[in-house]
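Input: a single structure, listed below in structure tokens.
What you see is the complex with one protein chain gone and the rest in place.
For clarity, chains are labelled A, B, C, D and E in written order, and residue numbers in each chain start from 1.
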Amino acid sequence: MIFIPAKIGYLTISLLISEEEEEKNILKKIKSLGYKICQGKIGTMESKAIIASIETAAKREGIFSAGCYREEHALYHTILNALRGLCRGEIGIGNFLRTIGIKFVVLRGPLGGTSTDSGEWISVGIYGTIGAPIKGFEHEAIGLEINNI
Amino acid sequence: MIFIPAKIGYLTISLLISEEEEEKNILKKIKSLGYKICQGKIGTMESKAIIASIETAAKREGIFSAGCYREEHALYHTILNALRGLCRGEIGIGNFLRTIGIKFVVLRGPLGGTSTDSGEWISVGIYGTIGAPIKGFEHEAIGLEINNI
Amino acid sequence: MIFIPAKIGYLTISLLISEEEEEKNILKKIKSLGYKICQGKIGTMESKAIIASIETAAKREGIFSAGCYREEHALYHTILNALRGLCRGEIGIGNFLRTIGIKFVVLRGPLGGTSTDSGEWISVGIYGTIGAPIKGFEHEAIGLEINNI
Amino acid sequence: MIFIPAKIGYLTISLLISEEEEEKNILKKIKSLGYKICQGKIGTMESKAIIASIETAAKREGIFSAGCYREEHALYHTILNALRGLCRGEIGIGNFLRTIGIKFVVLRGPLGGTSTDSGEWISVGIYGTIGAPIKGFEHEAIGLEINNI
Amino acid sequence: MIFIPAKIGYLTISLLISEEEEEKNILKKIKSLGYKICQGKIGTMESKAIIASIETAAKREGIFSAGCYREEHALYHTILNALRGLCRGEIGIGNFLRTIGIKFVVLRGPLGGTSTDSGEWISVGIYGTIGAPIKGFEHEAIGLEINNI
Partner (left out) sequence: MIFIPAKIGYLTISLLISEEEEEKNILKKIKSLGYKICQGKIGTMESKAIIASIETAAKREGIFSAGCYREEHALYHTILNALRGLCRGEIGIGNFLRTIGIKFVVLRGPLGGTSTDSGEWISVGIYGTIGAPIKGFEHEAIGLEINNI
């Protein structure tokens, strides 16, 4: 099994790009480090659909408590900036005549790495393909944001 | 050993976040798929230093021929957009009072995945930490762009 | 009564955040300084609805003459930049899955303050709440732009 | 004395634009509501100087504990977005051949208003003049960001 | 007849703003230099309609082969950046309550000028009027991007 550094961004990216067997190992590792985890997939041409589906999934998985605005706010801005990373700047999907098919991962827990910070952080990773609405006319893209929660 | 899909973005990210033993395996896989590869590290507060160090490394490793403007142009815009991903929007490092320490990877070769495109593509991945110029006050970030060359 | 400096931005912000009794005093002061004034409210998820409602209100209140493109152009760009302030960068409301409820103020008259400029300026201020389309999940935001007309 | 709604953004803006006697009343009100407060002034052509001076002032006034990255991170992004509001989009001062003279306010405490959220928030307000480096060639601008901490 | 330097951007702009007789001369010149040419017009409030109409026209005129993703990708990003030039920053038309009426030109061929680069480039130019959806309330705008293909 590969070595997995205990850093929230690293873990998010690893889970995001993992498949089958490897995914199980990474999930086990992430859980053993005490993170709350949420994963999902969406294909869409609307930015707001990505935000809505990540928020809904995160709420359902208990990443944040549904009635807590502070935590919802932290998650919202984390998603928005992960989208900026995915779009490499200005956010635009259907209005730029392109479509996406992505997997997303949300982790909540320690920052990890060399950090001595003892509080909780949230990480949103988005990975998939972005391209013209023509089969095969697409390439990969990734977006990641890490925020205090 | 983990399963590595033959897609330029996937390979770039995998190499970017790999360490030691795993890195060797991924490098072997990438080479066997016919990609040209370039890696490097830089810590800086200047956007232009990141661009310069990736361009210099890519030229030295023969990713593009030094005298070919078309290829240099493709690489330049790929780096610029990978930086937009890393900064999650507007590019700013020292002027935003933050510093970065990153590893970068440049691959040149087939797009891979479900693509039937037979030409060459270039991928630039940047991964590392971004934060205040105070030890430990930093979190991870990633930027990836894929472009025709 | 509080001291109100005779500066177009200051007056715009004061009126924007004032309530009841205070609003009357500020309006009196602004009128006595020779400004044309327009106020309104809107709740929406569409950027264009904000622009349209401010333009319509300003036209109805005679802030600019309906047939004068030069003045409409000045107002339009003032609104657009006030929106950038409200959104803190890239303009996005419903497409970013958020909603706003705002009050707006348009003033037309002297720049004021230490300025010796004798011509007319236009100021657009927008203040209210921005947030998720969930009751109570919102915080305040403000945007202000000042332009020559 | 004017009516001051107990909302973090409203209080930030009120303090930001207040002068002398009024400032004392607003400060008293803000303190009575349990907020931590920090104020300062700076004239500069460098974005990073604004960020540095707000961070330094906030640390000195105990708005956040110097050794806590989570809180520093929340403050940093709040400043960055308040700057986006001030610049009405893309951040640029000296590189856009303009200069600023601003007052800033940082509040830490309840969100207030109709919110039932019981946790702490941080608000950064920046207000002053922005213009050409020529005496009197400047107009007012304001930026405000509110973030969970 | 006027002197026309053999540079892809110059030729694009010249054709873009030419009318009747002059257009015929410029077209002849451009063809004699070996460029593939595509022209069209569109009036719309949607960014994606501009992208779609330029892509469709370019495909029909054989600027790029319909089945080649690499070339479609190069054209797509060239259009997107020409739109950024037209909008002078952030892309927005109907969502900013404005409308456009434009002519577009796509050229494919040598970079020209002092360049010794022997490969092919693509240039997208967009020129027309942008303004409020009120007759006569509009001014001219231009956008140009040049990319390797």
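The rule is simple: contacts are C-beta pairs under 8 Å (C-beta built on N, C-alpha and C of every residue); 3 or more make two chains touch, one makes a residue touch a chain.
All of these numbers come straight from a predicted model, not from anything done at the bench.
Across the complete structure, the visible chains that the omitted chain touches are A, B, C, D, E.
Within the whole complex, the absent chain has one touching residue among C:Glu22, C:Glu55 or C:Glu71, and that is C:Glu71.
Contact with the omitted chain, checked across E:Tyr35, E:Phe96 or E:Trp121, is made by E:Trp121. When the omitted chain is restored, the residue from E:Ile37, E:Ala82 or E:Ala132 that touches it is E:Ala82. The chain not displayed touches chain C at residues 68-71, 73-74, 77, 111, 115, 117, 119, 121, 147-149. The missing chain lies against chain D, touching residues 90, 92, 94-98, 131-132, 134, 136-139. Residues 89-90 are the ones on chain A that touch the missing chain.
Methods note: only the chains that are shown with their structure count from here on.
The minimal number of chain-to-chain contact steps leading from chain A to chain E is 1. For the pair chain A and chain B, the CA-based superposition corresponds to a rotation of 180 degrees in steps of 5.
Set against the C-alpha centre of chain C, every other chain centre is closer than that of B.
Centres computed as Cα averages put chain B at a distance of 31 Å from chain E. The distance from the centre of chain D to the centre of chain E, with each centre set as the mean of the Cα atoms, comes to 44 Å. Multi-chain contact residues, meaning those touching two or more other chains, occur in chain E at positions 69, 73, 90, 95.
In terms of inter-chain touching, the protein chains here all touch one another pairwise.
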